[in-house]
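Have a look at the structure below, then the notes.
Excluded from the complex is one protein chain; the other protein chains are retained at their positions.
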Amino acid sequence: MAVESNDAIPISRITPDTPLDFPLGTLLNFYLEMDPLIEGQHDITMVFDAHPFGHLNLEVRDSLKTGTRMPGAVPRDPEDDYSDQAIQARQAFIKGQTGANLKHISSYSFDPHVTQGNIEHFTGAAQVPMGFAGPLLVHGEHAQGEFYVPLACTEGTLVASYNRGMKVLHRSGGVKCAVVGDNMQRAPAFVFDDAASARRFADWIVAKTEDIRAVAEATDPFIHLKYIDYYLAAKFAYLRFNFTTGDAAGMNMVGKATFAACNWILQNCDVVEIQRFVLESNFATDKKSSMINMMRSRGKRVVAEAMIKRDVLLEIMDADTESIYYHGKVANIGSMLSGANNNGCHAANAITAIFLATGQDVANVAESSMGILYSELTPENDLYLSITLPALIVATCGGGTGLPTQKEALEAMGCYGVGNVFKFAEIVAGTVLAGEISLAAAISSLDWVSSHDQFGRNDPTSAS
Amino acid sequence: MAVESNDAIPISRITPDTPLDFPLGTLLNFYLEMDPLIEGQHDITMVFDAHPFGHLNLEVRDSLKTGTRMPGAVPRDPEDDYSDQAIQARQAFIKGQTGANLKHISSYSFDPHVTQGNIEHFTGAAQVPMGFAGPLLVHGEHAQGEFYVPLACTEGTLVASYNRGMKVLHRSGGVKCAVVGDNMQRAPAFVFDDAASARRFADWIVAKTEDIRAVAEATDPFIHLKYIDYYLAAKFAYLRFNFTTGDAAGMNMVGKATFAACNWILQNCDVVEIQRFVLESNFATDKKSSMINMMRSRGKRVVAEAMIKRDVLLEIMDADTESIYYHGKVANIGSMLSGANNNGCHAANAITAIFLATGQDVANVAESSMGILYSELTPENDLYLSITLPALIVATCGGGTGLPTQKEALEAMGCYGVGNVFKFAEIVAGTVLAGEISLAAAISSLDWVSSHDQFGRNDPTSAS
Amino acid sequence: MAVESNDAIPISRITPDTPLDFPLGTLLNFYLEMDPLIEGQHDITMVFDAHPFGHLNLEVRDSLKTGTRMPGAVPRDPEDDYSDQAIQARQAFIKGQTGANLKHISSYSFDPHVTQGNIEHFTGAAQVPMGFAGPLLVHGEHAQGEFYVPLACTEGTLVASYNRGMKVLHRSGGVKCAVVGDNMQRAPAFVFDDAASARRFADWIVAKTEDIRAVAEATDPFIHLKYIDYYLAAKFAYLRFNFTTGDAAGMNMVGKATFAACNWILQNCDVVEIQRFVLESNFATDKKSSMINMMRSRGKRVVAEAMIKRDVLLEIMDADTESIYYHGKVANIGSMLSGANNNGCHAANAITAIFLATGQDVANVAESSMGILYSELTPENDLYLSITLPALIVATCGGGTGLPTQKEALEAMGCYGVGNVFKFAEIVAGTVLAGEISLAAAISSLDWVSSHDQFGRNDPTSAS
Partner (left out) sequence: MAVESNDAIPISRITPDTPLDFPLGTLLNFYLEMDPLIEGQHDITMVFDAHPFGHLNLEVRDSLKTGTRMPGAVPRDPEDDYSDQAIQARQAFIKGQTGANLKHISSYSFDPHVTQGNIEHFTGAAQVPMGFAGPLLVHGEHAQGEFYVPLACTEGTLVASYNRGMKVLHRSGGVKCAVVGDNMQRAPAFVFDDAASARRFADWIVAKTEDIRAVAEATDPFIHLKYIDYYLAAKFAYLRFNFTTGDAAGMNMVGKATFAACNWILQNCDVVEIQRFVLESNFATDKKSSMINMMRSRGKRVVAEAMIKRDVLLEIMDADTESIYYHGKVANIGSMLSGANNNGCHAANAITAIFLATGQDVANVAESSMGILYSELTPENDLYLSITLPALIVATCGGGTGLPTQKEALEAMGCYGVGNVFKFAEIVAGTVLAGEISLAAAISSLDWVSSHDQFGRNDPTSAS
């Protein structure tokens, strides 16, 4: 008998004559038909034969929870928690507890069941205003042509500012975009008796990489284990699994694959004794800005670059390329001193607004907003400007991308679904660059030489 | 004649006999009645007398834009860009250009005019599912009692996870919260001939702080200039203005106040010659994670702390406090090595979901998601756990807080409007701590001693 | 009776009629004439009256150490550990234990007693070869004219390289230097019940700064407390005391002053209960590179800047200013990505070699080697180049500056003794800049356009 699905298997079906055949690292679900247990703590013992491991004995102490909910708990419906009835019960509960009116939160245009897998305790929807900026003219390896970019935000001037930057880019010939890295990580840590053991373990991992890859990749058809980095400190070995995950952001995929890999490691490591293990050790580093992501990428590493024509910038933005260039030099030193994770102006704005519109995991703004701005001034005072986003976490399928407004927003860029994630990453980076030009120009147009006799003549406020 | 409002003043009304009286640093708007200019570049000369500056002469070259829009530009209505007609024109345009269906994006429950000041090119709304977690029991200096926290996100399990963490906190006696810092910044840079001049300038700024404060605080009744830090490098002086801004996030307020202050500085600095000036230098550091924000705060610096009972954690989360504690130790070293801006688990998740629900500027997740997690284990194996958020940018008025669903979400916590921002900050921090417990417990419940003979007995997957 | 010196006071001299009058925060030494104690643990109780504190009772348990030394311990002479006899005993011991010959280590030209206070277990001297580079033409606020800089190191080419850079500087008109900051720190931490208490403590510290300053400054005539920064996290308050310390590096002075201040704080803080206290918390940050030192200085913050003439650089270094400038741009991005604490070439080399020659605490290279390099290219392709050293720890008296060769090295620059530390800091910074030019030119002269048909014509090695 082979495992064919994730369905639970009645234990009675497994006997010495009809054993269960399954690959290592598989999650198996069994059930036992018996009378209901009473509430409280129970000792559970499971005895079985497994080849080639022999006779095994697993003992667990667990307690049967009563299901009695805490007073004041948010109401749930175990049958269908996304039914109108369940939702209205929650809305009534929140109103009752807080006195708040949920009129607008209760207004949404979709069947709440579509949010299953995206949210629990569904009570309504936040409505975030959305505008479109464009056309953004992209010369990417995947995105080619003009795009209208949906931006959902509540900060006035942002959409106008991006729109203006896109105009500058368009008139300068467009923005060149390229994805230069693709990586998604999970980083478990293993604890040993001492540092030398940790190093021996790391050597063993290197030797066993092919086995580990096979185990990890068996967990999902779209996952590929690129390589495993390791970092040693004290008596710890930090492994950083680097995967590609197709068009999904892939956090869940890599979690599952890494867990299977660790399971295999724990079962097979025979060179040293593993004292402890944790599945994540802040080396991934998910939803955090970090130097490791800055260097070694997380999600997509994308570069957008353009040659901004001096006269175009002057005409559209009233700003000189030289001023932007000099501002960048001052801001570079500012960033080094302040320890900022981005030496540019405001990558976070574009990224957040697009993430929000398109159903990305907006919390990934934490790492996705890192960036490196770089510029050069040509002899003709045209401005080469580029932004490198080392950890842009994007998806065109999975997560929130299939929700109604989010899917429409992706479709407006021709980016919904499989095969589009690189294209989408390029458009995001191009939009970020548009915003860098626009804000840098706005700041720089306030920049003027201030010799004393000019103060009378040049009211600084005249520059705005 | 005194300036009484921002209304533009006809130049003809200002004569030697009826001069205009205005405070320094005021923005004045004038207009001149004359025949329309033709398109193209014009030289504008303005000659006037100002006391005590004397006879002044301002010359600007500017060009009259044709107003011809780029082909493919997103349609705008100069009369009322938030009218149904204007919005429908844009929707039709986007559909036409991209082939996308905007059915759901076009569905919103409010009058679009409310979004004026929050977005341009309004075309519809992103609908992001929202759930409530709670009750969160807070013992703050401002937030007292039980709160239900609105979370808008698309990552499954998040709301459930926060809800579970809140249950642990509640059963452990609640979470203690305190705002320990309050700062909003703008950081201009000044360029000089050499480093010594920059230092002399900084000394002058220190001497003139009271004057600068007066000028800056005159720009807004709610703004207070706490202090000005300066940082010297090369021939640059970076000033970092630190304000409090009441219950608004205050980015615009501090921009305006700093601009007025810089204006005063440029007009009055007589100890060195200022060569250049930029209003922002990446020392603020807005929408970026940075070490300066980690140390010297941005927005609110908030701490949430709790004593987690060991038996409560075991019962609710199947995890031991000792495991969470040890995981924290491993993750601490992991964070130091990886250069992460947060040694905890996932502060970004709670912050993003609340920001999104309540109309905060979600792009501020970039800096707000920094954090310092700290824990101690008592002799009884109870767990003291605290999170410090050094740069939480929050508001209870202004920005997107007044939008319909956003306002309702704030009201559900009794946090809408003036006087609530510290309370709101405490609730956010308490929610973050709930999530730290919940995720750390989930990771740690996979943590087990792995002596060889146990591998057979303890299927790792049984721990999940 | 007043305390007049640090001499120990016989307890018998203090009676109710002849009380001891002493200022708070004073270290008092007493002794009691009595029979010798036997080895082992003793309980010591001291009961006394102190105004205004009343009747006090101090109990300590301490043990009388036998003085028996560990087998294999390095021999010491309690009478005079710097006598020839003691030193020869140690030399013989080390030779005996290790078989090493200490012929050269045993050769030194000074009376070993001069090293008292600089080293224990004196066994000889390391002889590090020293060369002089120069003349360095300095236009500082304190250093004026030509200097010959002593460099002790073992890395071939270094002295030649600095010498060459100084030639470039000299021919370009010299190097401008300025000390723009002066700070020495100690950073204790205080632990409280919760975060709100830590904040109340910080507020109290702010209110009591004048009292604390008085106590701290009473410990040394040359110390001045500039300000106290505080940083709050979890239930901790980190205080960072910022002093000036005259011409000494001042680590010991600030330790003593901060200890006195903390003592006063512990005795006088009545707004919250202090749970624990540590005198140093890694916020100083002594002998570490850190972002706080990068921003807020440690020791001297010094800038050296020069305008390098293009033709001078070409003639002396065979390198073009444009190449150096471009190399700087590439290296800037490199530094940001790699998380380096210096975006220049090799400040550590000059600093270490001068520190070693002049008796500085060479371990301070850890923080002193941080730096910010900044350059601009003029329209004539001359190169403005500056280095900012944010944490240069230097002294012209105290520490190792008075040792024989070290004092001579300082004297060769006219920098030995009181009143010279700013001058010395400027010379160090000027030397660093000379090295930046020299190495950048060497790297950049390898920089060439590499279109394929040029490979035959331009052997890359021809550029060296």
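Order as written gives the chain letters A, B and C; numbering starts at 1 within each chain.
Note that in this section contacts are C-beta pairs under 8 Å (C-beta built on N, C-alpha and C of every residue); 3 or more make two chains touch, one makes a residue touch a chain.
Values in this document were obtained by computation on a predicted structure and should not be read as measured data.
Check C:Asp286, C:Glu305 or C:Glu436 against the missing chain and you find that the one touching it is C:Asp286. Interface note: of A:Ala195, A:Ala218 or A:Leu314, the residue touching the hidden chain in the full complex is A:Ala195. Only one of A:Leu169, A:Cys269 or A:Ile292 touches the absent chain when the whole complex is considered: A:Ile292.
Only one of C:Ala125, C:Leu225 or C:Leu377 touches the absent chain when the whole complex is considered: C:Ala125. Among the residues C:Thr245, C:Asn349, C:Ser386 or C:Asn420, only C:Asn349 touches the chain that is left out of the figure.
By the touch criterion stated above, the residues of chain A touching the omitted chain are 141, 176, 178, 180-181, 194-196, 198-199, 202, 231-235, 291-292, 295-296, 301, 303, 305, 339, 372, 374, 386, 388, 390.
Looking at chain B, the residues touching the absent chain are 291, 294-295, 329, 332-333, 335-339, 343, 372, 374, 376.
One rule holds for everything that comes next: only the chains that are shown with their structure count from here on.
Put simply, chain B has to spin 180° for its C-alpha atoms to lie on chain C, with the angle rounded to a multiple of 5.
Between chain A and chain B, two chains of identical sequence, the interface residue sets overlap for the most part, with shared numbers making up over half of the total. Once the centre of each chain is set as its mean CA position, chain A and chain C turn out to be 43 Å apart. Computed from the mean C-alpha positions, the centre of chain B lies at a distance of 38 Å from the centre of chain C.
A separation of 21 Å divides the Cα centre of chain A from that of chain B.
The multi-chain contact residues of chain C, meaning those touching 2 or more other chains, are 291, 295, 339, 372, 374.
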